[in-house]
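Of the protein chains in this complex, one is absent; all others appear in place.
Let's look at chain A:
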Amino acid sequence: MNARENILKRLRERSDGPLQVPESDFSVVTGRDWTPQERVERFERLITSVHGEVIHATLTDWTARLEEVLKAKSVRRLALGREHPVPVAARAALMDHDVELVDVDRDIEDWKREQFETVDAGLTSTGGAIGETGSLWLWPTPDEPRLISLVPPIHIAVLDADAIEDTFFDVVEAHGWASGMPTNALLISGPSKTADIEQTLAYGVHGPRELVVLIRHPRESA
């Protein structure tokens, strides 16, 4: 504990004396005032610019779109939760489907290699999204753990169009993140990528090679 006290003492007894605390003006990171449609357009433009795929659906037909995605990408084993309405609806729709549904409410120690090597895709809900940067935000839960959006080669995320907000700052403020953070909160903006080999962009270095965002629109506006 000595280091702690020494460091704090040196900081407190600063030789040039106490510092003035400036006020911060956050207006530059908020107040975009985009319409819902502008938000969706901006989100789509930005996330597709980094190789994210966007598929538009309605609240009623999104599971049919999901089936098409699974078929198109030859997904045989899909990891998903059991309790959140998104995986509940997906499970119901895929019941008689030849896609094998993989339960994720198991401790990772019990199925690490299985998850790393045999799961083709992970399906998750999202908390919402950010229009300005084309980012999804997720708070993983015991029902939808952290690794299913990272380990399988394809991540399919379900997003409600009206859950897209303007900026990251707006999300943090509107949802009161500061009053209680989860174990892990994530922004995800596209599939995993690297430019470490001579600035050449390559996707799928450690995380998913593909990110598919299924945007659910209320029926009337879709």
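Quick note on the criterion: contacts are C-beta pairs under 8 Å (C-beta built on N, C-alpha and C of every residue); 3 or more make two chains touch, one makes a residue touch a chain; residues count from 1.
As a convention for this text, contacts and distances are computed from a predicted model.
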item: Chain not displayed: protein name in its UniProt record ("Acetyl-coenzyme A carboxylase carboxyl transferase subunit beta", "ABC transporter permease", "Iron-sulfur cluster-binding protein" or "NADH-quinone oxidoreductase subunit H"); value: "Iron-sulfur cluster-binding protein"
item: Chain not shown: contacting residue from A:P87, A:G122 or A:P191; value: A:P191
item: Absent chain, residues of chain A that touch it; value: 1, 3-4, 6-8, 10-12, 14-16, 18-29, 46, 50, 104-108, 112-113, 116, 132-135, 141-142, 145-147, 150, 167-169, 172-173, 177-178, 181-200, 202, 204-208
